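Just one protein chain is left out here, and the rest sit where they should.
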């Protein structure tokens, strides 16, 4: 069994921002040498999330707006009394801070329009994303 | 280590539709020969999702309505200028296009009311669902 870890660093610039990390994820899978197995993309953060979807400019904006709509900033949250980012915690908890893909024939098995995004919900910040590839 | 892939084909008939794929997932686990491990159910699509829940007729309708309510069709999305399915992309991104279960004693370890569903958000379409069973 092979288990390979790779860490991606991302510097975000906006409060809410979508960052495409597909290329770095695929490079990690290639480097891992794993032919078949699993690829876990995990943000070790409580105010960010990971999602998979199409990298189309308008859709990226739609995702940002949907995050803002479902998890509005400063909507009377109790956590905002000690910090100002409860919306981001809620987005991270509900959307999830990881996604997992099959690895088959040395590639992550994803749809044509299924890129991997970091969802920044409390930027700008420096973020880490852990890519783990496990298999043989 | 055993790694087994199986592909399920689903033809959907409605714009928003819930399709129970539990039987096919369980057959894949049986065929895999894996006794203990993990079972990943993954839709390689950016406009569909995978969820786990009870297969009760009324609840299926409730899930469809909740998808329509949280991700309404044609709600002024930017992506709809080039396509007409932004709602489906958002549903896929937020709900997630996969679920993962433990495999124990040659069966997926799921609750009594925890069936596996494909969530079609932009049908009718032909969909693929990849089932990967990894373990020993």
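Order of writing sets the labels: A and B. Residues in every chain begin at 1.
Following the convention adopted for this analysis, a residue touches a chain if its C-beta (ideal position, glycine included) is under 8 Å from a C-beta of that chain, and two chains touch if they have at least 3 such contacts.
Just so we're clear, the structure is a prediction, and the values are computed from it rather than from any experiment.
Undergrad: Since one chain has been left out of the picture, which residues of chain B touch it in the full complex?
TA: 1, 36-38, 51-54, 56-59, 61-63, 66, 70, 94-96, 99-102, 104, 109-111, 113-114, 117, 135-136
Undergrad: Can you list, in ascending order, the chain A residues touching the missing chain?
TA: Spelled out for chain A, the touching residues are 1, 3, 5, 38, 40, 42-47, 70-71, 77-82, 86, 89-90, 92-94, 96-98, 100, 130, 132, 134.
The criterion applied here is as follows: only the chains that are shown with their structure count from here on.
Undergrad: Once you find the CA centre of chain A and the CA centre of chain B, what distance in Å lies between them?
TA: From the centre of chain A to the centre of chain B is 20 Å.
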